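The complex is shown incomplete by one protein chain, all other protein chains being positioned as in the whole.
Take a look at subunit A:
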Amino acid sequence: MSLRVLVGCKRVIDYAVKIRVRPDKLGVVTDGVKHSMNPFDEIAIEEAVRLKEKKIAKEVIAVSCGPTQAQETIRTALAMGADRGIHVEIPAKEMEKLEPLHVSKILAKLAEQEQAELVIVGKQAIDDDSNATAQMTAALLDWPQATFASKLEKTDGELEVTREVDGGLETIKVKLPAVVSSDLRLNEPRYATLPNIMKAKKKKIAKMKPKDLGVDLASHLEVVEVVDPPTREAGIKVEDVDTLVTKLKDAGRI
């Protein structure tokens, strides 16, 4: 019954940072910018740790693909309660060209190697908002998927997952092994305390390269242009209702 859970966690620009487009318009400024774990991935880690606390999981493995600093993200996951980490090294330069399909192939391969019975990832990363890794990982493994999970319950050999869908909640059952992606309401990630940060330092992080896993990082996508969202124009104040109605008529809104 005890599962081995593989959790993907991505190092992204911190959610509180104001994003700036690079002068070459082919990406955003990342140098000297605060990074942290993708918030949806924190939720994924938290859920895996809770499964361990309920004795449903026996081991939680945190995986991150990225440059050297991705290890900080893995350490955070370990401090939250993951048992060990795997760092798939991608040089900073190649990071921009890393696509969800590459990450999915890496996760799928690792899930097989580690004999994981459950893969949990955030529903999307807040940098590229692709929302594709969970789905493609499931497809590559030919495992069932339960995306946008807001509740997870284990029944015999199955997971009952409540999903956040348009217009409400949907409850599905998936057979294990399976891939789950976490939505915002799944849980509230814990704060890592000093004793757990210290324990995390003793935990192992294995290092490997995509080619060790037989994953080719050839690009399938090309970035044509990155631009800021259009700035909102300032509104105006009107004196009374009549003026408002006139303005709206002039603007063709009513």
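One rule holds in what follows: a contact is a pair of C-beta atoms (placed from the backbone, for glycine too) under 8 Å apart; a residue touches a chain by one contact, two chains touch by 3 or more; residues count from 1.
Everything that follows uses one rule, which is that contacts and distances are computed from a predicted model.
One chain of the assembly is not displayed; among "ETFB lysine methyltransferase", "glutaminase", "pyridoxal 5'-phosphate synthase (glutamine hydrolyzing)" or "Probable trafficking protein particle complex subunit 2", its UniProt protein name is "ETFB lysine methyltransferase". Which of A:97, A:151 or A:199 touches the hidden chain is settled by the complete complex: it is A:199.
Interface note for the absent chain: among A:36, A:104 or A:145, the touching residue is A:36.
In the complete complex, the hidden chain is touched by one of A:53, A:153, A:212 or A:228, namely A:53. As for the chain not pictured, it touches subunit A at residues 14-15, 36-37, 39, 42, 49, 52-55, 58-59, 72, 75-76, 79-81, 83-84, 189-199, 201-204.
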